[in-house]
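Removed from the display is one protein chain of the complex; every other protein chain stays in position.
Here is chain A:
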Amino acid sequence: METYASLRNLKFLLHEVLNFSQLQQYERFADYDDEAADMALDAARQIADTYLYPFYREMDKDKAYYAEGTVHTHPALKEGIKALADGGWIAAIDDYDAGGQQMPATLLHAGLFQFYAANANLAAYAFLTQAAANLIRTFGDEKLHEAFVPDMYSGAWQGTMALTEPQAGSSLSDITTSAELTDEGHYLIRGQKIYISGGDHTAVDNVVHLLLARIKGAPAGTRGISLFVVPKFRLEDGELVDNDVTTAGIFGKMGQKGYVAAHLMLGEQREDCHGYLVGSPHQGLKFMFQMMNEARIGTGLVAAGTASAAYYAALKYAKERPQGRHPSNKDVNQEQVLIIEHADVKRMLLFQKAVVEGSLALLLQCSKLSDIAHVAEGEEKENAHLLLELLTPIAKSYPSEMGTLAVSTGMQCLGGAGYTDDFPLEQYYRDIRVNAIYEGTTGIHGMDLLGRKVTMAKGKAVKLLMQEIQATIEMAAKHSQLADMATQLGQVTRQLHKVTLSLLELASKEKPEVFLADATLYLEYFGTVTIAWQWLKQAAISNAALEKDLSTDEYEFYQGKVFTCRYFFEYELPKTSGLAYRLSSEDRLTLEIEESFIN
């Protein structure tokens, strides 16, 4: 049995569900055949087994701490980052001639899932650096590439994304950190950033912040925000010198205790914090959104990975712990049964499997769309881009919200033991929770989906998704065992469409507050239908595989898929009718209630 992530499932999704090798038709990915992908996944597993998983618990117990201006992290961090860098994973997606491997995001993310499941609190440092370097590579000039990217790819320097300020979290238009152009061409940065992940630590020689600030005199709101590279140490005459970035402290947190979130003061000591503009002025938020979109898929992967590790811990326990007897057996002289034999425990395990593998399927589907959007041309590119935009808030929020419930259910499988620190469930539970908060709260993603994504390109993205779902329904309908589920998904999708139209009608008639009041519920609704689509697809492919002569392991693998799909359609998908009810209701109670009534 697996300990934190199923390699078999990753290979199933990559090869059997997503037809990974199709990407070879694009010149950029021509070298990526199935064998190369498998070898990469196996290598990722070895790194995860050796450098990440063994330190998951330790990094929580010996948590990062701040003393005399320095953030100290667990010794395993330096080696772990180095292993990921030496393995070629930090630079993986960049061009061959820039030291990368032109790796498709589909494969990168399958690798990342294993790293995050093994120890997200370590791996996240490395892949934050990757995202920051990618931003410099995409929008920065040659000078910035040369000055920063090689040391980031080697793992010697940390990259961060520095957006949040005390008064500007969800509302980035309220950012006040300032940037003033000097005669020498750099900007002087002043302000504060809070909750900056990887913002400072001793496992690297330098920290490179990709930071949002407002150039003096810039227009108010999001149109006046620019993107800067702000290093902790800047290069002057070949030497690294202090760049007036002070770490005021790190936040004490519920979980992810090895993954620091720092409070940074920029230019507060000497007014000598240099920043280097990335691209043109006032485009910062647009550029940053590229990074945030990747980071959102990344957050989904962290959540799904954490829930995966929790699931395998719960599954192992359920297969070892004897407790109670079947309801039909009252004979206390007979041995107790393993808890996995109880229907309710099976239900709890199926819930976790459904969330983990359904989320992962959607995340990798998004990754493939991002690859196609990157390399294809014309309509194919545009369609992939639109679908990816539509699915990103779901791929971020579903694993984060449902993953938290899944880990909680995993803890339940262990009973009292799950609540103690003899088992890792309590840590998974603490660690997963933040995913629904950072990279945009679920509430913000709900509004993004309903307020922007559903209507963009005149609703074309939704239309494309409906076509994809319909294709899966038709594929599944050919299997008599799946025909009922195919019909059910058709009905639920039509209902979702109807609810969407009625909400859009509301938008045209009433003020946005009415239309968006329950956007979070809409996101949940849309997400559940989307995951059902992913499950039906997996079940159809598995059902076809079951017609072949299979080894016991393979037979069990595919049966597991079909049963989990059945679980999803019996237990999870019907919950959408409650959501449809609320979203169609004309009761405006959250708008009508006065704040003082909430007391």
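As a convention for this text, contacts are C-beta pairs under 8 Å (C-beta built on N, C-alpha and C of every residue); 3 or more make two chains touch, one makes a residue touch a chain; residues count from 1.
What we mean here is this: contacts and distances are computed from a predicted model.
Entry comment: the absent subunit's protein name, as recorded by UniProt, is "Electron transfer flavoprotein subunit beta", drawn from "cytochrome-c oxidase", "Protein-methionine-sulfoxide reductase catalytic subunit MsrP", "Electron transfer flavoprotein subunit beta" or "Xylose transport system permease protein XylH". When the omitted chain is restored, the residue from A:20, A:53 or A:89 that touches it is A:89.
The missing chain, though absent from the display, is touched by one residue of A:328, A:508 or A:552; that residue is A:552. For the options A:19, A:46, A:280 or A:420, the residue in contact with the chain missing from this view is A:46. Although one chain is not displayed, chain A still touches it through residues 31, 33, 35-36, 38-40, 42-43, 46-47, 50, 83, 86-89, 92, 101, 103, 549-554.
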